[in-house]
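Below is the structure I would like to discuss, written out as structure tokens.
Heads up, one of the protein chains got dropped from this complex, but the rest are sitting where they should.
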């Protein structure tokens, strides 16, 4: 159970309801997941978060499916079950296959291994990896 | 400074030297970065880590540049400077542009925001995101 | 289910029972939550933890409600559901309102974003933020 | 050194320069710290981040100094040196004293202890801490 | 529920089945836990992970029970319930007692406190703790 109630459409203030309607229109589906229904408690937080997600995950220089894979990778590193499940669903909807999901997790796990080794042994950064003074 | 000395080629045991030679051959460059020179202290650890990285980051169902971007994203979430710098360098060598780097960081930051909100408010996972019983 | 059993008052050793009684007296309530009943398994750990919490969360230079809000913020960053729920309850008992809770989470999420950007891009600390040499 | 160059005012695109000018106007100081000068590389990321920070850290239901203390607490938990130093400086500018700084760190440290105990022993959440079904 | 189905022996590809058989032979038990049955989805990931675990947790310079205790400590720090429960079970099977479990958690909790104090106050490393230049 959430710390704040999951709001149905009828329980929201008009300002939150307007954002929820935009989520529906943008995603072309009636379904609105719990995350938005919980933060709808605070219309300003809801609006800011949705506008940001729409902008960051919208058209840019990185492929939409790749964006979702990166989102999932960070969510695993941050140990957020909700985020892993919702963004894995989003990635599947954008074409992620089972072998790709397994490969994604293998990279996340591999990075966690070498991250810990580099941190644990305090390996100094090579000159070659530092930005050149301009 | 590293907790264990950064070994030059001459200071390594033959078993470690053989792995270092394979790194050079695989990457088609003489340059071997500090990470490998530190874990070369333990030939078994070196061999296992290199074999794993070669396998995980080698040909698969995910594009090589995307793999490096995922590696960087996890390294940021784990706060490993060495890994951020070395894998950003690797990603740049595979074609990552400045706008893509900025966009990658924006996704990592965005994910960290919604991760914290979902965790902080303990949002329950929607039925729709759970795997169907088979 | 806990890794160690949740002890009722009758199942505790006298040394643990004495600490539990002090928790009741200090908090002016009969209710003692699971956290204390699990670590009551080890009277020394229980006594040390309770004495520390009592001292850190007791009178000082920071307002009691603010202390609880800081505790909640750290618990979100550490992804500890038990701690988020118990310290949110404590904060509510000290007067935390729903808008303040939403605002607290917004700060935690905002900090997580800029934390990742600063870490990810390896932004160097400005001279102005470093302590003056004395 | 940063992964992307720290931009002087002259090196920025006009869209970034406009945000930087707003930072100066809002904060009533000419000094703009490195964080903004690095993300100024991407005007959209810069604008979004600044608008969000301005909104989240601006007037609300939580005292401005308390907001900075929460920001510092999360930055410690996320181990972001840049963020710890810059937001401690901001908190000091808003009146944080040395004893309050020490007390803040003591709370962060205390929370990290009980967080780990609750996670490590998998303590189940008490009924009393769960939201009432509505 | 897992993101990928938990495979029974019959549902696995032969390459995965062979690894599962080696897990049974090595551990001298028919029981194979969910972790392996989920990653069995990807025979290469399964084989690599099992070979690594067998090597890392096998005979070396650190006592087997101590290895499990270190594994549990990291799992608590990473907040992985599955890993805490499975490796605590493994540690108990190797002789871990209740007082040792409580003492292990006390060390993890203590380290988390001083870690946060050292990070939060940005304590510089003493000369004495740095490796001697060679």
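Read from first to last, the chains carry the letters A, B, C, D and E; within each, the first residue is number 1.
Throughout what follows, a residue touches a chain if its C-beta (ideal position, glycine included) is under 8 Å from a C-beta of that chain, and two chains touch if they have at least 3 such contacts.
The shown structure was predicted, so the numbers you read here are calculated from the model rather than taken from an experiment.
Shown chains touched by the hidden chain across the complete assembly: A, B, C, D, E.
In the full complex, the hidden chain is touched by chain D at residues 79, 84-85, 88, 98-99, 101-103, 105-106, 109.
Hidden from this view is one chain, which touches chain E at 1-4, 6, 31, 33-35, 38-39, 49, 52-53, 56-57, 60-63, 66-67, 69-71, 73-78, 80-83, 85-89, 97, 99-100, 103-104, 106-108, 110-126, 128-130. Taking the complete complex into account, residues 72, 76-77, 79, 81, 84-85, 105, 108-110, 112-117, 119-122 of chain A touch the chain not shown.
Just so we're on the same page, only the chains that are shown with their structure count from here on.
Chains that touch both chain B and chain C: A, D, E. Which listed pair repeats A-E comes down to matching contact pairs by residue number; over half match for C-E among B-C, C-E or B-E.
Between chain C and chain D the centroid-to-centroid distance comes to 20 Å (mean Cα coordinates, whole Å).
Contact of a single residue of chain B with at least two other chains is seen at positions 1-4, 52, 56, 76-77, 79, 81, 84-85, 88, 99, 103, 105-106, 108-110, 112-117, 119-122, 130.
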